[in-house]
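A short worksheet on the structure shown next.
Yeah, one chain of the complex is gone here, protein chain that is, but the others are all in their spots.
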Amino acid sequence: MEKKFKPNIVGFLCNWCSYAGADLAGSSKTDVDSSLSVIRVMCSSRVNSNLVLSSLLWGSDGVLVAGCHPGDCHYEQGNYYARRRFALLKKITEVLKLEPERIQLSWISASEGKRYAEIVNKFAEDISKLGPNPITSNPKV
Amino acid sequence: MNNNQKETKSNPKKGKTLPAEKSIKDAVLNIFKKALADNIVDAVLIPAKVPDTDAYSWILLQDESLFDIADPLPPVMNVQGGRALSSFSKNGELDLKIAALMRPCEVRAAVELLKLHQVDLDNVTLVSIDCPGAMPLRDYMNDPKKINDSFKKISEQWEISESLRPACQNCHRFSLMDGTGSDLHIGLLGENKKVTLISNSSTGRDVMDKLGFEPKDSLDKWKATKEKLVKEKSKKRESFLKEWQEKIKKTDGFFNELNKCINCHNCMNACPICYCQQCYFDSQTINFKPETYLQKSKEKGALRFPLNTLLFHVGRMSHMVLSCVACGACEDACPVSVPVGRLFSMVGDQTQKEFDYIPGLNREDALPLQDFKKDEFCEVETPNECEEKVTEEAK
Amino acid sequence: MKNQNVLVIGSGVAGMEASLILADAGLKVHLVEKDSLIGGQTIKFEEVYTNMECATCMLAPKQQEVLQHDNITLYLLSEVKKTEGSAGEFKVQIEKKARYVSLINCIGCAACFDPCPVSLDNEFEEGMSQKKAIAIACPGALPNVPAIDPENCVRLNGKKKDCNACEQACGFGAIDFTEKNETINLEVGAVIVATGFDQFDVSGLAQFGYGKHPNVYTAMEFERLYAQNGPTEGKLTLREERPIKSAGIIHCIGREEKGYCSGVCCMYSMKFAHFIKDKSPDAKIHEFHTDLCVPGKSHQKFYEELSKKIDFIRYEDIEVKGKNGSLEINFTSNNGKKNAVKSDMVILSPAMIPSTGTEKLAKILGISQDSMGFFSTKDQNLSPIDSEKEGIFVIGCAEGPKDIPDSVSQAEAAAGRVLSLLQ
Partner (left out) sequence: MNKKIGVYVCECGPNIPERIDIDKVIEELSSMDEVKTVKKHSLLCSNDGKKFLKEDIEKEELSHVVVAACSPKDHENTFMKVCEEAGVNPYLFQLVNIREQCAWMIPDKDEATSKAIKYIKAGIQRVMFHDALKKKELEINVDVLVIGGGISGIEASLSLAGPNRKVYLVEKTDALGGMAGKLSRILPHQGTEMGIVKEKIEQVKNNEHIKVYTSSEVKEVRGFLGNFEAVIKSTQENEEGTEEEIKTGAVVLATGFDLFDLKENPVYGYSENENVVSALEFEDMIHSEKIELKNGKKPKSVALIHCAGRKEKGYCSKVCCMYNLKFAHYLKDNLPDVEVKELYMDLCLPHKQDQSYFDKLKDKGVEFIRMDELVKTKKSGDKIEVEYRNNDKKDKFSVDMVVTSPAMVPSKGTSHLAELMNLPLDESGFFKELHEMLNPVATPMEGVYITGCALGPRNIPESITQSHATSGKILSSLIPGRKVKPEVKVSEIKEDLCTGCQTCLSVCFYGAISYDAFKGVSVVNEAICRGCGSCVGSCPSGAIRSKHFTYYQLYLEVLEALR
């Protein structure tokens, strides 16, 4: 690695809370690490293992799933299901040692622009420390 | 169903012991012959040896005379019983009373498929049987005679033999216990030259009454022997899990195991829980324009084909592993001997613990991903918000 | 009533709800707001009891709807000056103050704030932070367009006639110093009054030491202190930036003076305790209350949960003293015993009172106020939102203290009454 490794992170944000939170981070001119690419979905419950795993196995170095805080879901219950699906995925990657720290679930509300920045920057930092996703750089896969 | 559930948890006190002078097989078959003769059931779903071949298969038997090809405990698990049951009962109600004789893992699969609306059990009496395990399909096909003999020996002595399928060597749910949602169970352990019929649900009790089998014989001996064997096999399972955790302690540990995979998806086709019409990972949704792949191979230096092997396995895992009954059908079906069954049941073990769920145990338990609590899994949230408690109590 | 126009006064949660329902029904809604932004008091809250939902997330979609709805005309910085006529044919005169910033051209980039030479207290933040003479109330305020405060802008108050710092900074020609106040005349069929509430002024009550001791806060100050988009960006500290180790929350401030229970203070006071516990779990918290008013399905459970973590004290009388840098709360509890606790912070939960201008508006609309100063209604029991004057409805806290759900219910009810009269 000649120059500092810059990770490629995919972030699935729910339309109502987290995406709005990201907007607020922007409109209040908060610096946010550019390694994360935002993909907007209506609800975190739309994001299942298919989306997270594909992203991971097609080369992203980290995947963030963000939604409304528990109890705040615009669709009442979506994020509770999202959390269960994520918990399963997290466990699988743990057991198989597929670097579980590369996937993250966070709750970010529409008023938490600052929190959005903090979470993304921290995540990007952690991933940079981890280095590139071995799963994808590994010719065996 | 409600009392059914209670009973699967409680352990039955007494059973009905039946003589087996001629052979265990005979004694077992007699139960079903009687059930059919007395019109307690209209048909029996049971493994059978295809005449004039070495092949085994399932038959839905209505003609008594065919019982002689039936075999309650074949040396191999050619098709997972749950799958067999689903294949004819999934579309619409079954108005035929059926007794299905299956291995405990097959019964558990059937119960999971019930929750997934892939079987109809309303008219089905699930009968499980103490299972000595089964032999690897490939070994059997190579030398049926030899394998038959060694299986005979193994099943008589209940030996945890290296020549059994790995899934069976490590199986601690081979008999009636928490983890078997059957209505009736046939105990072979303990007494020799005897089989014991045990009711495990109101449906089961009902059938026993109709058969005129009053459960008054003690189960102590059966239980004692069973428990002993369970301990032994549980220990075996423990060490198997440890061993595999060792094997997969580095990131590439897992795909080293998968390297041989030729993406034939036999594992998925053999799996009783994989019930989809078409597997998501066979669908067009994950096929893209050539340039995408050229791009990728450029980035990585080389791109491996067939594509998405790892995605398929981990993805399939994320779809079914919470219902995995560790039957080993997948591994049996793998042409290149990927230890896929062991991998899946290892993951199954730990994920199911996470959700405090035992597949096939309780027909009333909701499937983990169809349910939620408001206040749970805070440990998977970042930042970890375990302190933040929702005031409403869990749903 | 044939006229399909409706005037809604006040754009708080009640005013917005009523406007949206009527607008969806195809009526033309004229929404008058005296402030430069919409959302009322609720948008000042970080979270609302009992489900602790984020108020901004909850309301932002509603605010956007109001701003984008074809059937809603919004008059910001505006007040009703005159009304005449009767149900079905009210003639209304509105005075709209100049904003000096174009709602159409401005895109809310905030480039104009820094250059502005004038700093002043931000009353939206209860004076706990500074803003410029051209500013938005808080991040995320909607519409996200600043307004110029003519009293303080040196250009407009004539102190520095040639100042055009903001104009310079604006890339959109959105600043217009020549904008004038205008008078708008409308004809509407019905009027919905949703002017909300204010907070009882606690500085009159010496025993609580508000104003004397910096760490005695009012409820609304605390709401902003906790808010992510507030002056401290949600960081809970005392004025001198010390973390909070102990806090006393005193209910029923001004209840005696006012002669009524505001119905919501108990709950939001408990919400505060929940907040503090949340941020600093080992903080020691006392809730000083008289009767606990926790009506509502989930409220008592919330209280029971909380009472495991903090102390509830039933007081008969109470006083806040400064004691070497910290505060001391002296109280007599209902068993007659005198006692005292030290506390870093004291939060006062004051009664809700009619919003300023209620009296003036009552005169303008020709409707009366009750003994407590809120707008009075025809029959407390059977037409709880009809004013004595046909065609004028009173909703939300303008009618009396109440919580968000009850305000929303009344808003929807007012819409219901109007639409029902129309069919």
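The first chain written gets the first letter, and so on, giving A, B and C; residue counts start at 1 in each chain.
The working rule: a residue touches a chain if its C-beta (ideal position, glycine included) is under 8 Å from a C-beta of that chain, and two chains touch if they have at least 3 such contacts.
Everything quoted here is computed from the prediction, not taken from an experiment.
Here the chain not displayed is in touch, across the complete complex, with A, B, C. From the options C:T178, C:N324 or C:Q423, the residue with contact to the chain not on display is C:Q423. Seen from subunit A, the chain kept out of the figure touches residues 8, 10, 19-20, 22-23, 25-27, 29-32, 34, 37-43, 45-48, 50-51, 54-55, 58-60, 74-78, 81-82, 85, 117. In the full complex, subunit C makes contact with the omitted chain through residues 13, 17, 21-22, 24-26, 48, 50-51, 53, 58-59, 62, 64, 68, 104-105, 107, 109, 111, 171-172, 255, 259-264, 291-301, 304, 334-335, 370-372, 374, 379-385, 400-402, 404-406, 408-417, 419-420, 423. Hidden from this view is one chain, which touches subunit B at 90-92, 116-118, 275-280, 283, 285-286, 288, 292, 295, 319-320, 366-367, 369-371, 392-393.
We take it that only the chains that are shown with their structure count from here on.
Top contact pair of chains, counted by C-beta pairs, is A-B. When chain centres are taken as C-alpha averages, the shortest distance to the whole-protein C-alpha average belongs to A. Centres computed as Cα averages put subunit A at a distance of 36 Å from subunit C. The multi-chain contact residues of subunit A, meaning those touching 2 or more other chains, are 71. Residues of subunit B in contact with two or more other chains: 390, 392. Taken in their complex, subunit B has these residues touching subunit A: 245, 248-256, 259, 280, 286, 296, 299-302, 304, 308-311, 314-315, 317-319, 321-322, 343, 346-347, 350-351, 354-355, 368-369, 371-377, 380-383, 385, 390, 392. In the complex of the two chains, the subunit A residues touching subunit B come out as 48-50, 53-54, 57-59, 70-71, 77, 80-81, 83-99, 104-107, 119, 123, 134-141. Residues of subunit C that touch subunit A in their complex: 46, 51-58, 60-61, 108, 110, 139-140, 144, 227-229, 233-234.
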